[in-house]
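Below are the structure tokens for one structure; questions will follow.
What you see is the complex with one protein chain gone and the rest in place.
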Amino acid sequence: MTVGNVFFVVASLVALFGALMTIASRSPIRSAVGLLITIVGIAALFLMLNAQFLAAIQLIVYAGAVVVLFVFVIMLLGPDAGDGEGTVVRARVARYGAGAFFLLLAAATAHLVSYAGLTPTRFKVAPPGHGSVEGIGTLLFNHMVIPFELATALLIVAVVGAIAVARGKPHVRRESKSASPTARMFHGPLMARDAQRPLPTKAERAAKAAGGV
Amino acid sequence: MSTIGYFVEQYVVLAGALFTLGCIGFLVRRNVLVQLMSIELMLNAVNLMLVAFNRQHSADLNGQVFAFFIIAVAAAEVAVGLAIVLAFYRLKSSVQSDEADQLRH
Partner (left out) sequence: MQAIEALFPANNYTLLAFIVLLPLLGAAVNGIFGKRLGKEAVSLLALSVMFVAFALAVVTFLALGHAQEGEEAARFVWKGWEWFRLTRADGSTSILDVAFSVDALNATMALVVTGVGFLIHLYSVSYMAEDPGFHRFLTYLNLFIFSMLVLILGDSLPVLFVGWEGVGLCSYLLIGFWFEDDKNAAAGKKAFVTNRIGDFGLLVAMGLLLYYTGGLDWSSIDSGAKNLLQPVQVWPLGSHVPAASLLPQGAEAWLNAPRYVSAATLVGLALFLGCAGKSAQLPLYVWLPDAMAGPTPVSALIHAATMVTAGVYLLCRLSFVMVLTPAAMAVVAVTGALTAMFAASIAFAQHDIKKVLAYSTVSQLGYMFLGVGVGAFSAGFFHVLTHAFFKACMFLGAGSVIHAMHARIHDTDASQDMRNMGGLRKYMPITFWTFTAAWAAIVGFPLTSGFFSKDEILLRAYTSFVKTPVATMPTPTGTEMVVFVWPTWLGAVLYAIGILTALMTAFYMTRLYLGTFFGEFKGWKIVKHWKEPAHEHGHDDHGHDHHHHDPNVQLEGPTPHESPWQMWVPLAVLGFLAAFAGWLNAPLFHIETMHHWLEPVFAKASGSVELIEGAEHLEYAFLGAAIAAFLGGSGIAYWIYVLQKGKPAQSFVEAVPGFHALVFDKWRVDELYEEYVIGAVDSLAEFFAWADKWIVDMLLARVSAFLVATTGTALRFLQTGRVQTYAAIMVLGLGGVGWFFVAPRAEAKLDANEESGVYSLTAAQGLGYSYRWDLNNDGKWDDKEKFGNRTQQSLNLAVKENRTVRLEVKNAFGRTAVRSFNFARPAPDRSGATSRLDADPTQARRVPDLGLLPKPQEMK
């Protein structure tokens, strides 16, 4: 009963507990906390697997950014973030049925794999520097430099996209019939004829949908 | 006694369990935010499995680098996903995934 065994058992139990809390909590903030606990558990397991750098990254990015984002959004939404009232029974049955089916699939897979007759192999001694910053850095900047740059681009695009999607209403366009085409290209609308007809606001749209039809 | 925690199969089973939990969470829960969190769970499970196999075949660090990229992409995905949740909330004033049926027949 070495430290490693205990550490593994504790970390896995923590991760599992966090996962259960994520999926089973009624309140979303509790789910977020559960996610956080799972991430910490997984970071611990990474440590167990000689992935120190990755464990740190896990904590920084996941626990420090992703979960924080979740919490931000939950706070923004306020009370609307939680689950609503009950749904149609048929839908609930379908949902739980799907979940149960997947559970069944997982169990069957586990059962089948156990019959495969594999002999468990213990970890060998890890080579020195396995999972170290230098090791990953060498790999990243030599062989994997292109995926690395692409990941950078992806992140930038994601930021821009998130801002674009999450922005509020477009600001009301001013009368730009006197504006130059260049100004119109920036401020919109692109076509001069649309300048006479500003887009309807949400209230106008709702009123039109309700009363106009 | 170096048995528990030193066999790759244990990590695989654990990762499988985490993945299953995440998938069940996605299929069962109505709340969009919880669904997103379940997706993160699944990604984490996969990361764990990757790193475990990399520990077993430790000639190079490909597994860990793969996991590294998964983390990066997951972060980007969460950012965009939450932005979508916000836009959706603005449209429907709710975060129930049942409301998101605009593409219904």
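Note that the chains take the letters A and B in the order they are written out, and that residue 1 is the start of every chain.
Quick note on the criterion: a contact is a pair of C-beta atoms (placed from the backbone, for glycine too) under 8 Å apart; a residue touches a chain by one contact, two chains touch by 3 or more.
Everything quoted here is computed from the prediction, not taken from an experiment.
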Task: Taking the full complex into account, find the residue in A:Val10, A:Val68 or A:Leu105 that is in contact with the omitted chain.
output: A:Leu105
- line: The one residue from A:Val6, A:Ile60, A:Ala94 or A:Ala207 touching the chain left out of view is A:Ala94
Task: Considering the whole complex rather than only what is displayed, give the residues of chain A touching the chain that is not shown.
output: 94-95, 98, 101-102, 105, 108-109, 112-113, 115-117
Contact set of chain B toward the excluded chain (per top definition): 23, 26-27, 30, 35, 97-98, 100-105
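We adopt the following convention: only the chains that are shown with their structure count from here on.
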- prompt: In the complex of these two chains, what residues of chain A are touching chain B?
  reply: 1-2, 4-5, 7-9, 12, 15-16, 19-20, 22-25, 28, 31-32, 34-35, 38-39, 42, 45-46, 48-51, 53-54, 57-58, 61-62, 65-66, 69-70, 73-74, 76-77, 80-84, 87, 91, 95-96, 98-99, 102-103, 106, 109-110, 118, 120-124, 126-127, 130-131, 135-136, 139-140, 144, 147, 151, 154-155, 157-159, 161-166, 168
In the complex, chain B residues that touch chain A: 1-11, 13-14, 16-25, 27-31, 33-34, 36-38, 40-41, 44, 47-48, 51-52, 54-56, 58, 60-62, 64-65, 67-69, 71-80, 82-87, 89-90, 93-96, 98
